[in-house]
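Left out: one protein chain. Kept in place: all the others.
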Amino acid sequence: MPAVDDIPNLPDAEFRRRVREWLAANLTGEFAALVGSGGPGREHENIELRTRWEHELGAAGWIGLGWPEAHGGRGATIAQQVIFFEEYARVGGPGRLSHMGEYLLAPTLIAFGTEEQQRRFLPSIAAATEFWCQGYSEPNAGSDLASVQTRAVRDGDVWRVTGQKVWTSLAHVADWCFVLARTDPDAPKRRGLSYLLVPMDQPGIEVRPITQITGTSEFNEVFFDGAVTAAENIVGAPGDGWRVATGTLAFERGVATLGQQLGFARELDEVFAAARASGAYDDPVWRDAAVDAWVGLQTLRHQALRTLGTPAGDLPGVEASVSKLLWAPWHQRLGELAMTAVGPTATLADGGLSDAQRLFLYTRADTIYGGSNEIQRNIIADRLLGRVPRS
Amino acid sequence: MPAVDDIPNLPDAEFRRRVREWLAANLTGEFAALVGSGGPGREHENIELRTRWEHELGAAGWIGLGWPEAHGGRGATIAQQVIFFEEYARVGGPGRLSHMGEYLLAPTLIAFGTEEQQRRFLPSIAAATEFWCQGYSEPNAGSDLASVQTRAVRDGDVWRVTGQKVWTSLAHVADWCFVLARTDPDAPKRRGLSYLLVPMDQPGIEVRPITQITGTSEFNEVFFDGAVTAAENIVGAPGDGWRVATGTLAFERGVATLGQQLGFARELDEVFAAARASGAYDDPVWRDAAVDAWVGLQTLRHQALRTLGTPAGDLPGVEASVSKLLWAPWHQRLGELAMTAVGPTATLADGGLSDAQRLFLYTRADTIYGGSNEIQRNIIADRLLGRVPRS
Amino acid sequence: MEFGFTAEQTDLRDTVRAFLTRHATSARVRAADGFDAELWRRLAGELGVTALAIDEKHGGFGASEVEVGIVLEEAGRVLLPAPYLSTVTAAAAVDPALAADLLPRLADGSVIVTLALAEPGAGWTPDRWACTARRSGDGYVLDGVKEHVLDGAIADVVVVAAVCDGEPGLYAVRAADLRCTPHDTLDPTRRQARLEFEAVPASLVGRDVRRAVELLWAALAVESVGVARASLELTVDYLRTRQQFGVPLAHFQALRHRVAELAVAVEAATSSAWYALRVAGTEEFTIAAPLAKLVATRAAYAVTAESIQLHGAIGFTWEHDAHLYFKRATANRLLLGDEVALRRVIAARAGL
Partner (left out) sequence: MEFGFTAEQTDLRDTVRAFLTRHATSARVRAADGFDAELWRRLAGELGVTALAIDEKHGGFGASEVEVGIVLEEAGRVLLPAPYLSTVTAAAAVDPALAADLLPRLADGSVIVTLALAEPGAGWTPDRWACTARRSGDGYVLDGVKEHVLDGAIADVVVVAAVCDGEPGLYAVRAADLRCTPHDTLDPTRRQARLEFEAVPASLVGRDVRRAVELLWAALAVESVGVARASLELTVDYLRTRQQFGVPLAHFQALRHRVAELAVAVEAATSSAWYALRVAGTEEFTIAAPLAKLVATRAAYAVTAESIQLHGAIGFTWEHDAHLYFKRATANRLLLGDEVALRRVIAARAGL
């Protein structure tokens, strides 16, 4: 039984001490300016300095912590991975640039890639010398991966990719993109897709930033116009793309959840602080709602611990959807609570958006990206009630 | 423009005075025992005395108040009908036995019936000498009228009806039932139905009370086993049943809504009183929720007044669904609020259900009968988003 | 009491809607930074909507709150970047007998006037306001600070709530005489300002300070109905056209039911907001106005938030209008008391 016997108190004190010491020693000097940057709504900030910071993380072996040692990871326990997240969040470590590669592509390559692909790509992810972005969503597909229309055709030694992706975070800093593309237009929708690894720096690719409701641009549209990649840069066989990509989507919501919650806790603390400053804290009705948010946060943690501590299949199942439907709406309500904590002043934005406003606006996306609430409910309902035709 | 220019203050003081005087003079003596009886969860109480009370109401002309004078009504304005409801509720008038005939069948006969049918049935409804029940819902049809399976076949001078109806309130006191039955099994589902008027006192009909979650029996199953009715007792042509019945369902939620709200107001008052007694009233969080219930009640009233005051088509449209989706969940929440007002004592039921418990349990049905929440949402969505195949 | 609209009122709505549909386009609203002077000039001059509820003897049309409400609702539909709500609430708040100078200029749109009520730290509770008026010669002088003044930076005249010898009153002040700090705002389509007064010359134009708050509540309510209706229509249009899994999103029952519930909320909000306008001349207004503000801003928030969700990724972009409606709804909900505060007001006034 895969028990997580060092959770919840995560008493791997030695590991925690090492993380803390390293962060204390390294998130200093020029990097001190990064504390708190690059989070939700601020992913566009300080890219150059954050790139150098990623190199430091990579050189110290913090990237790919949970990968098997055979693939250049440390084979860290889940608890240790969570400890790293917790400590990183505790010191306000900057938003990561390498996480698409580390948490989405790398597990996919480990599960589905060839040995050559693993050798070619994993080391540069671990060293943060190559960044990745995700090419799934499309203007006419939304959360429905099976409807992807971007085409790829084999042309001698290369694949030629044509189409448009949206909702692509960090595309402007990425060296590579893992792209879901239709390689067999005649096959059933899910069977005609392939999973391609495409270099970003080429004439056939144009990245256009999308300005979000925060007024900033964390996401992009990516236009592929005959973009090329070598024939061997396909993960799985042609036509396997849906299966490979679905596996990756599930990884996205894995162990990172627990670490994420420390960030949530810090945000909730800030909401309480704002309410104390505004007087909302003294309102029993407001406080009741705030305490309920605290209760919800504990439940997120209980859920994550239980999920990690009980057996799961080789590919994560509906637990990931349950987790997303718990945390995303919770986080969105936290954003609303932050606004009522501040009060009418929250309608003002002198000098740009406040933390409360950024939280409020940015959390609107939480229930949309990475599989919307609706998609997650479909997944859970399929499990409980059986699959039926959509609509 | 059909403005309701004497609402909301309903300043028809003369009419109100007449209603009040009549009620004060007549809801006395033996009828005084009826005050507060026969409401939700108590529809089975005091049937005999309530029957005599209905005769009094009929003799005084209070039944069919809003029918055109040509049909034996008084042609009362909407405001006057509301005033009657308000005053009736104010004195705690008993739950009505004649309302199925008065508010469901009579408008249907006036809209779709023959002159003979109007002459035969309207006077006995107005005099309360014949009571009616509604034969729509079936075990395998639920809210889906088009799926009705009860069959009727023409046999010489009569229709022979076979099938089962459920959710039939007051079937055990009714003299007649208006039944939706399938007369053409080969026609498209909505086209094969007919609207029949069937006498209840015959060997082919068996009424079995259904015990509800309150432990009481307001509703019944009605079994038709070759029950007969004269050939002329069909409203509209054979095959018109769906159209006729749909019209009647809409009437159900008409002007009665406004009067109903005075009952709601009295219930809310009682909830506040219970909270004062238990101390819940002193809890700002409870009181905030209770005030929101009060706000909701005002909104129900505003909605009803606006609906009455703005033009509607010949057959009510989605306004009825909007109204149902406002009042039924509101009433259900009031039931929940009543329980928290009482506190843990609300888990005890010495001497039977308390008013709070009865409200709490009975309101579970509000969102189911008379077109469930789901059906109402379908109706509104059809209007806004266009009809699509169900599921 | 009427609950419907006369043919003239329906004509007014059609005229205003046609004008705004044509001129208050998304591009123009976005470019206006909260105030499109040309749009305002034509609304006041060509359409004369600033004059609607002002008495004929003061240069107005002598219509009612209903006509003003129609324009406010239409203004909400397009997130009108012009001070209509500000001027009509100010016009309604002043006492005509005291403001005979001001009203004709309000009617012809030659001055922009706004109400200055809330104060830093004291919010929307009149009892806690500290702004004072002192007699000085024929008139008064004002001292204090006002916050969250809608359209405060573009107003020519500000109607300020202040206390003189323990008596609350409304005082007109020339914008040129006070210190104005314009705010950036979450809602980019309506700006606010902070105003500071130091011995600023003022004239008494009204006495009913509480009614001024109620008028703002009711105006924000009916405007929010417009916001909610437009946002719902935008969403419905999107669901009917956008395809997913091979069919329009409008085919998905889970989304259909949510849209139905939004429509119910909008209907209820419409009823409560318009009820408040219908009873604006009665004692009932003291409860109906905060209730309308609560119900309508809650509905507008629910609709505009769900609109983003139902639009998916595109709803989260700056270029799509969904966020503009969401931000206006958010601002209208937080300004002048949030839901909890309004319930306290209602409970106190209704004796609950």
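Order of writing sets the chain letters: A, B and C. Residues in each chain are counted from 1.
To be clear about the criterion, a contact is a pair of C-beta atoms (placed from the backbone, for glycine too) under 8 Å apart; a residue touches a chain by one contact, two chains touch by 3 or more.
Computed from a prediction, not measured in an experiment: that's the story for all the values here.
**Q** Could you list, sorted by label, every displayed chain in contact with the chain left out?
**A** Missing chain, whole complex, touching shown chains: A, B, C.
**Q** From the list A:21, A:69 or A:292, pick the residue that touches the absent chain.
**A** Candidates A:21, A:69 or A:292; residue touching the omitted chain: A:292.
**Q** Of the residues A:49, A:111, A:158 or A:322, I need the one that contacts the missing chain.
**A** Residue touching the absent chain, from the options given: A:322.
**Q** Please output the residues of chain B touching the missing chain, sorted low to high.
**A** For chain B, the residues touching the absent chain are 137, 139-144, 146-147, 166-167, 210-213, 215, 219, 283, 285-286, 339-340, 343-344, 346-353, 357, 360-361, 364-365, 367-369, 372-374, 377, 390-391.
**Q** Name, in rising order, the residues on chain C that touch the hidden chain in the full complex.
**A** Touch set of chain C with respect to the missing chain: 252-254, 256-257.
**Q** Kindly note down the residues of chain A that lie in touch with the hidden chain.
**A** Contact residues on chain A toward the absent chain are 1-9, 272, 287-288, 290-292, 294-295, 298-299, 302-303, 305-311, 322, 325-326, 374, 376-378, 380-381, 384-386, 388, 390-391.
Here is the rule we use: only the chains that are shown with their structure count from here on.
**Q** List the centre-to-centre spacing of chain A and chain B in whole Å, with centres computed as mean CA coordinates.
**A** 53
**Q** Going through chain A residue by residue, note those that touch at least 2 other chains and give them in order.
**A** Only 285, 391 qualify.
**Q** What residues in chain C touch two or more of the other chains?
**A** Touching at least two other chains: 251, 253, 340.
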